[in-house]
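This is the structure I want to talk about, given as structure tokens.
Below is a slice of the complex: some chains, not all, each in place.
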């Protein structure tokens, strides 16, 4: 006798899948799993990181004289791989919208090329981020350490690649790349967020940055900071409005300390400092120092709580 | 001369282990490492996920006409693997309790079969969770994206499997499966928590849900929400009471925004909304909107802080 | 025609790298990527964990009679691998400081041997941590479960190894080992932190412990606790002062509940309890119970918020 009644379970699972597909009005796609792959994108991003920082994020046995060869061959691999994934997203979207296959070849090629030519600019931005991390953390000993060890730097590398793909109309690939970094760092940056140069997140676990956030130059965040939406707008029938600007604008040189929550389309003025755990739902003038007021049961007031950093 | 004095260190480590075993009154188990394996369970859960969502979480080269074959063979592998792990936990428990080996074969088989026959019901629950995620996030573009990208969905898949094992008397396997998802998502759901259909956690990092929490249908949580215990009961001698209901009851259609802390065996009534960062230790009536009162140093009161979502 | 204009992008990336190197006044290092490797350190730490807890964290097919052989061969592999990484850090530092290669052989050997002879003591400390976790969590069923499942235990294993390397003058290796655990657990302990025996972090996601923190015996933390700096001292020209004691001293038997923020070189006295979400910037007497005062919009005061644990 069989140990498990597998045929019976297989049949039940088939029935449940069938039910779901009917409820979702989905036909089975005859061509197999036509969907971008997390594993493939992980591989692509690792290669792009190697091409961007060959002697730091490339293979350990790379020598300076081999840099360009390595960059070239790694780029080739990464870009052809990305082209495949771009095709998958474009086809998927077409199928969702029109119910049939579409010829996406030209668009896929154009979009992948656009990402490719953007890479040098992305590297320049990332150089500014690495410097910001180095200068912003008293414990940092070298830019190399920052590039190799800091989760905040990993998060911004993924974000700058994901953001470009988002702008190029590939929100799904962008999202997967963002989640690859989220699961490693605990930092959740929506690929739609616009982030200026010299950006640094210290510690990072629990940071959430929303889709329409706009962040200026040289901004610094600590762990568990939220740049969120105050509420979702919805129609009278409850349908959520999408795409509205609903997250904060953070101007240049702002510092936001750990645990602060900043909500809604407000503006944190240039050079302002937001203290740890502050809850903020209105705009703040340039240069302000916002801290939390707290009562504690021993009666002492600690009205002007200090920023929190570790 | 040897570079390291390895024999000396080996001897010291042996002495320390010996000390520990004596302090713990543990005999060396002659049969080797008789303990469930995290790696093995990871493999099993990956297979179960493939069997539950073959065309989405199965292998990239799966074609619709091969679905049932794939589901069948993957189930077989997963269930035999699980049976091994179930045996290990049951034997381990028996050894801990009685100091000797036990025949756990019949029980192991029964329990594994019980998990197996539950799978279709679990898939149905997960379908409701996927839909909830899709409907609850304005940024979600398709149910496929939700299934593949959202850490909250990963967490609930693991939880529904772990919870069933927990109910079947396998708390250790359940715990390992929960931790596999915790380390990837930053979401820490105790396998004992009872969670109704249509559950969704957005962003997720830092969420903690305790062992005796009870969550109704269509509940939505954001990052860093805690459903915790207020305090542990203990005997006069300090021994903790175990198993008492000590975590919140969250009724249907409740939304709890980021950073809220809900403590103790209180009830959040149907349809209530708990604002971001709220600290809550008493029950709340159905339909309530709870927000945080804050003082800020610029003197403005922001009495009715808004929910926080990103 | 080529699909991508790879040569053009390679040239642009080269130009950008060149720019960076000039701005950083860095010569290309002729010897290749002379920098410690995260992958190598991961492998080394896994081997050290196996050598410390052979029957629990070693290979699944290990038998008690083979323990010493396994410990010896694994140590040999780990220590020679570590010696390589130590060399890389020492050489890197020398190059940064003097611009040229240095002979670090003797120092590398001495330092690696120092770590090696420390291992038995580290194991003893970790035994106390495992016991603390077992005794501190009502859900824990056995010390084995604690060792295998608890992220807080993983974090302290990494920390005790990293801290020793930090004391031996290898901050970079220490940092990488700390980040390996940070990315898995969401617990961010700076390798400089001094932590006494019997330490336990429950749940853990979001915990941050700063470089100069000093933690006594039998301390227990919950998720999202910060032991941070109040502010950074800086010269009049803005240069940050490094190495100053700027994080809290936490005395024996303190418990700090979830989300509490403790800032600056303050002292939490022996046996004190810090409630959930408390914001603390001044010292606290031994035995105190600090909780958060909160106003809520329904007017009810919950003056003495309870600790939060799940």
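Annotations for the structure displayed:
Labels for the chains are A, B and C, by order of writing; each one numbers its residues from 1.
One rule holds in what follows: a residue touches a chain if its C-beta (ideal position, glycine included) is under 8 Å from a C-beta of that chain, and two chains touch if they have at least 3 such contacts.
What you are looking at is a predicted structure, and each value in this text was computed from that prediction instead of being measured.
With respect to copy number, the whole complex recorded in this structure file holds 6 identical protein chains, 3 of which are shown.
Just so it is clear, only the chains that are shown with their structure count from here on.
Bringing chain A onto chain B by least-squares fit of CA atoms involves turning it by 120°, to the nearest 5. Per-chain CA centroids place chain B at a distance of 25 Å from chain C.
Counting partner chains per residue, chain C shows two or more touched chains at residues 186, 205-206, 224, 259, 277, 292, 294-295.
Every residue of chain A that touches chain B in the complex is listed here, in rising order: 3-10, 12-17, 19-20, 24, 28-33, 35-38, 40, 92, 96, 171-172, 175-176, 179, 182-183, 186, 188, 190, 192, 205-206, 208-211, 224, 226-232, 240-242, 247, 259, 261, 263-264, 277-279, 281-282, 288, 290-295, 303-304.
On chain B, the positions that touch chain A within their shared complex are 51-52, 54-56, 58, 60-64, 67-68, 71-72, 75-76, 79-80, 83, 109, 112-113, 116-117, 119-120, 123-124, 127, 138-139, 141-145, 148-151, 184-186, 203-206, 223-224, 258-259, 276-277, 292, 294-298, 300, 302, 305-310.
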